[in-house]
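So that we are looking at the same thing, I have put the structure below in structure tokens.
Removed from the display is one protein chain of the complex; every other protein chain stays in position.
Order of writing sets the chain letters: A, B and C. Residues in each chain are counted from 1.
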Amino acid sequence: MIHQEKMLVVSQKQIAKDIFELTLQGNLVKEMEEPGQFVHIRTNPGLDPLLRRPISIASIEKDKNQFTVIYRSEGKGTRLLSQNIEGNEVDVLGPLGNGFPVDEINSGETALLIGGGIGVPPLYELAKQLNKQGTKTIHILGFETAEKSFYENKFSELGETFIATVDGSLGTSGFVTNVLDENEIHFDVLYSCGPTPMLKALEERFHGRKAYLSLEQRMGCGIGACFACVCHVADDSTGSKYVKICSDGPVFPIGKVVLT
Amino acid sequence: MIHQEKMLVVSQKQIAKDIFELTLQGNLVKEMEEPGQFVHIRTNPGLDPLLRRPISIASIEKDKNQFTVIYRSEGKGTRLLSQNIEGNEVDVLGPLGNGFPVDEINSGETALLIGGGIGVPPLYELAKQLNKQGTKTIHILGFETAEKSFYENKFSELGETFIATVDGSLGTSGFVTNVLDENEIHFDVLYSCGPTPMLKALEERFHGRKAYLSLEQRMGCGIGACFACVCHVADDSTGSKYVKICSDGPVFPIGKVVLT
Amino acid sequence: MNRLQIELPGLSLKNPIMPASGCFGFGKEYSQFYDLSVLGAIMIKATTLEPRYGNPTPRVAETSAGMLNAIGLQNPGLEGVLANELPWLEQFDVPIIANVAGSETEDYVEVAEKISVAPNVKALELNISCPNVKKGGIAFGTIPEVAAELTKRVKEVSSVPVYVKLSPNVADIVGMAQAVEEAGADGLTMINTLLGMRLDIKTGKPILANKSGGLSGPAIKPVAIRMIYEVSQKVNIPIIGMGGIESTDDVIEYFYAGASAVAVGTMNFTDPFICPRIIKELPGKLDELKVTHISELTGRSWKMYGAKANHCS
Partner (left out) sequence: MNRLQIELPGLSLKNPIMPASGCFGFGKEYSQFYDLSVLGAIMIKATTLEPRYGNPTPRVAETSAGMLNAIGLQNPGLEGVLANELPWLEQFDVPIIANVAGSETEDYVEVAEKISVAPNVKALELNISCPNVKKGGIAFGTIPEVAAELTKRVKEVSSVPVYVKLSPNVADIVGMAQAVEEAGADGLTMINTLLGMRLDIKTGKPILANKSGGLSGPAIKPVAIRMIYEVSQKVNIPIIGMGGIESTDDVIEYFYAGASAVAVGTMNFTDPFICPRIIKELPGKLDELKVTHISELTGRSWKMYGAKANHCS
């Protein structure tokens, strides 16, 4: 069930340049299931900005009724969100969408998690759940630069973790694909979230493998009603088949939708 | 000189139903002269609401670089303003306009100050300054109801103070004019601020007396540039003479402008 | 007595609040939040003859107190709507207003004829803001004669009353309204979106893949209020008002302007519970305003305070 709830800010801290970690508490957490689901956040009670902001769930703590998001403060909405302090209330709609299927991999098998920039956060809850069920996880995290990187240690605690930065200031210089080129990494299932060019590169490389990609799109409603976030389906001769990223996704099996 | 300044919130408290008292600190206070001047406050940094809100200066403490406003939290802007807490910054443009002339009355003479609702605040600084120069002040303050009344004690400390409430829950039942009817009050100069119907009643009653009225009008710029707050001038056969409330007023000698 | 009950051509509304077309899909998603039977009516997403995929993405962009959309009328097509969407909606006790769109008169006529016989479709809403392919892409809704002709053709085949949805992108909204009234429209819905655009600051590229789109949300409310105020004084058919409604006060403002019912669009996205919330708040508001029935408010702005002067800025 999707809920709308004024959730309590338990903590908010800046964890890297422009990157904030926000923990919220409320009953909506009870509904959270799969890693990779997201919430739609109203960043202020007024009309400026008007629309909610979709943000992935980065970590869930059911016992405390809390969950955490990690986001980049960039535009109007996320900047306002970052000004919230402990004790404030934030209007959250969620949990939304379908996340990464953790039961598509067995205990003892190996999952490769590849994240780029603000695509990294949902992989953290995924890594936690996979490890919990006995699946080994390897992580490749790509960032622009060292000062915008985050959660390297948290991921390292769960499994082998490679970092790539575009400017080479941390880990491998270049993209996550450079890490793949330079290391021989074996895995059973791939899970990834990040910018479309990255996802495209992975799609080419891992065509035919078992893999799940989380996509992004500008959203209106976030629940499937407005047709803002639609994608073409691959292998559709009619050109009229589609999925909605908000309600059918954001996670899809590799090759299912046309990346644009 | 008019300044725009991000001023520090020294204190904010609710002093009656919907009525707030806000004290701000900053260099702009150095420019404040006459009681009855006002400031134009941006109630939030975003675009909703868009326009500043004109609020009278209720009290000035030059030595501390502080001044106080008293306002009714009613619409979008004033509601946002009331959410500010100590330590916040508020964007203030001011001081604006021309206030009550305190040198139009001598020490030893008696001033009658009549205020209605949120027209009461500017009279407080006026009463302070008049008393300081040795002028005696008598105050008649009209409110809707007891729970929306404020500053009765503060005015009482400065001079005899009558209260009228529309519902009779405090002081005389009715309007400030009922107080005038029921008491024989002698004065040399009248100063008043309040709703237009009240000012009109006073204008009729005290036609020909020495008196100054502070007017209100919806404003755009607050500084005389947009022609939003214009009033007709009395005794103008051409019908084209005008004054701007924001920059020529808000205080005018009785009978000078046409009250609408 | 139900103080919110409104009778309009074809529509017996238990209250005058309904979601606007395109902002509520075909109801399924919002039925997760509340029982759709509480609504006065539902304006479903535009239906075209054939299924449409719509425009490439991005299809939405935010603006100050508003948003742009260029969805491109994505919908499952007449057959899909008749086979799946409308039957599903029959479980609710709520009249459906079917929004009809097309690129040629013939499309409209065929959709109107067939959709108007669905049991729960109680009225049609003609979306005339669409580009008219035969007239070189100029919207049906910007030339009175073209809009009137379309209205007439649809009226001939429709089994239910026809409301024409006016586009605000015209100089003379009253002329447009009178033209469609004369052509037989049973009611008006107004306003559709204003044409707008946003460009990406880093690249200069239009944010919408379609480049321009429709501006909706609170930003456009003053334009809608003005148009309804003008039109309601000059026509004898009822108006369902819309454009930026975000509160119960806004609903009251639309009634004052001349609306007999209202639709909420964009704000469903920000607050999925906005329609039931307003429905719940309305009776208290009527008490505050000391009116017995909401219909007493319709047109108060001009009935009580006279007609309009000219303006120049």
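Heads up, the rule we're going with is that contacts are C-beta pairs under 8 Å (C-beta built on N, C-alpha and C of every residue); 3 or more make two chains touch, one makes a residue touch a chain.
What you are looking at is a predicted structure, and each value in this text was computed from that prediction instead of being measured.
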Which displayed chains does the hidden chain touch? A, B, C
Thinking of the whole complex, not just what is shown, which of C:A148, C:V164 or C:I225 touches the missing chain? C:I225
To test your reading of the contact rule: which positions on chain B touch the chain that is missing from view? 1-2, 4, 42, 47-52, 93, 217-232, 239-240, 242, 247, 260
Against the chain that's been left off, what residues of chain A make contact? List them. 47-48
Touching residues of chain C against the unshown chain: what are they? 22, 55, 63-66, 68-73, 101, 127, 129-131, 137, 139, 142, 169-172, 192-199, 201-206, 210-215, 217-223, 225-226, 229, 244, 249, 252-253, 256-257, 289, 297, 300-301, 304-305, 308-313
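The rule we apply is simple: only the chains that are shown with their structure count from here on.
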Touching both chain A and chain C, which chains are there? B
By C-alpha centroids, what is the most central chain here? C
Using mean CA coordinates as chain centres, what's the gap between chain A and chain B in Å? 55
When the centre of a chain is set as the mean of its C-alpha atoms, what distance in Å lies between chain B and chain C? 46
Multi-chain contacts only, two chains or more: what residues does chain A have there? 47-48
Of all the residues in chain C, which ones touch at least 2 other chains? 64-65
